[in-house]
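The complex is shown incomplete by one protein chain, all other protein chains being positioned as in the whole.
On to chain A.
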């Protein structure tokens, strides 16, 4: 079981729990504003972009090459950008905080 906190663009902080699937799916299930997941999680659309708060970056880890290529030239990229459909919900990411990208 992992507790994950999302901070939306209007500064709402929402903590949800999950134990399977990916973080995008968990966000859609919990109606987190700004995470659409339009391509269904195949790393094609970037409508699931989040910024990991720096202190949790090590827990989440860096993106794959393909994901990195999707993010590199995105107008809203930060040093801790991830596509949330590429992050699996596992105990290992319990407690992380993710800011929903614009």
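In this text, a residue touches a chain if its C-beta (ideal position, glycine included) is under 8 Å from a C-beta of that chain, and two chains touch if they have at least 3 such contacts; residues count from 1.
The working rule: contacts and distances are computed from a predicted model.
Student: For the chain omitted from this view, which of "Signal recognition particle receptor subunit beta, a GTPase", "Fe-S cluster assembly protein SufB", "Pyridine nucleotide-disulfide oxidoreductase" or "dihydrouracil dehydrogenase (NAD(+))" is its UniProt protein name?
Tutor: The record for the missing subunit names the protein "Pyridine nucleotide-disulfide oxidoreductase".
Student: Which candidate, A:2, A:50, A:70 or A:96, sits in contact with the chain we can't see?
Tutor: Final answer for the missing-chain contact: A:70.
Student: Tell me which stretches of chain A touch the chain missing from the display.
Tutor: Within chain A, the residues touching the omitted chain are 28-29, 31, 33, 36, 38-40, 42-46, 66, 69-70, 72-75.
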